[in-house]
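Worksheet: the structure to be examined is printed underneath.
With one protein chain withheld, the remaining protein chains of the complex are depicted in position.
Up next, subunit A:
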Amino acid sequence: MSDIRLSGITKRYARNAAPAVDDVSLTVRDGEFFVLLGPSGCGKTTLLRTIAGLEQADAGTVHLGEREVTSLPPRRRDIAMVFQGYAVFPHLTVAENIGFGLAMRKAPKREIAEAVEYAAGLVRLDDVLDRYPSALSGGQRQRVAVARAVAVRPSVLLMDEPLSNLDALLRLSFRSDLKALAKELNTTIVYVTHDQVEALSLGDRVAVMRSGEIVQCGRPMEVYDRPVTRFVGGFLGTPPMNLLPVRRAEGGWSVAGQPFTVPPGIADRVTDEVWAGIRAENIEPSTTEVPDALPGRIRLVEPLGSQLLVSATVGGGTAGEENVKLLTPTDFPAGDDAPVWLRVPPERVRWFDPASERALDGADRAGAAVSSG
């Protein structure tokens, strides 16, 4: 086990291209399950590969525990990695695959056998140890890849989108397995994914990346509830956070012509417009008129099983329309084109400055959040 300290990591793949990773500094605590989350091309995999040593950073340093490993090859870093495409050796049996790392370290045969047995047991591969990967299902290959990484008892375990090639059901069950496994191993894990649900459910902390930079880093619910930029609010959550432009009008603020309360602390900091970020589950709908609610109309109802996903529009006419998505209990009497009143608890609104797209909340700017980690 050891912590990971990245300092000023920059990586460009071509001399004149925009950097894939742009001056990223980051500390992953000892024993932490740390998730790098972002859309494809945001630099999360490059950052992971820099920690692994498969990629050399153009600038910056990598420390694993007390050791500086910036220019060490992967095999000298005491790490293990689970690859996106599994990268299970097709010419070796499952047992040989799992024992590969220890065999390369010239560990005694007995020790290898014990480690293989332990790692295979963790991921329930005991009964296929003699098979070749070609005789395994995708999910089993994936578990071979995890077992191979676990068997060397690395101080840092790196995972590059390990679930992305599995079908939905397997992904769900494997996600729980992975979380239990992480608890059991108690090793430092860096996990790369573009799936926000994975990130929220697995991570002790989540770092959201965009264009080679870390936008926000914090505990999952903190990142979910208090996104520091519009991008984070939109990237996390299904459906993404609603963003309603609130404009200054005569006698107050309004959304699509409908009055909307903007607290004084926020109103003081913007000129004519501010964005209200509201999570779909935080909107309280009503089929009868209630005070301080936005009147709207239901356009579409999508039953999700445990909830209804309702698309509604607010306003209309000259002031324009705004689309809103909300989640309601399944017994909500939602009919197409029915009128609806949407109440938004003021404390549930996340305010964004339209110019900078940053949250209007000085306390947790991205920089502060990253360095506090």
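Basically, a residue touches a chain if its C-beta (ideal position, glycine included) is under 8 Å from a C-beta of that chain, and two chains touch if they have at least 3 such contacts; residues count from 1.
Everything below uses one rule, namely that contacts and distances are computed from a predicted model.
This complex has a chain not shown, and the name its UniProt record holds, of "Carbohydrate ABC transporter permease", "4Fe-4S dicluster domain-containing protein", "Circularly permuted type 2 ATP-grasp protein" or "Histidine kinase/HSP90-like ATPase domain-containing protein", is "Carbohydrate ABC transporter permease".
When the full complex is taken into account, the listed residue touching the unshown chain is A:F83, out of A:F83, A:Y118 or A:F332. Only one of A:A115, A:V152, A:I266 or A:V344 touches the chain withheld from this view, namely A:V152. Screening A:P74, A:G139, A:G316 or A:P354 against the full complex identifies A:P74 as the residue touching the chain left out.
Within the complete assembly, A:G101 is the residue of A:P19, A:G43 or A:G101 that touches the hidden chain.
Touching residues on subunit A toward the chain that is not drawn are 52-54, 73-75, 79-81, 83-91, 100-101, 104-105, 148, 152.
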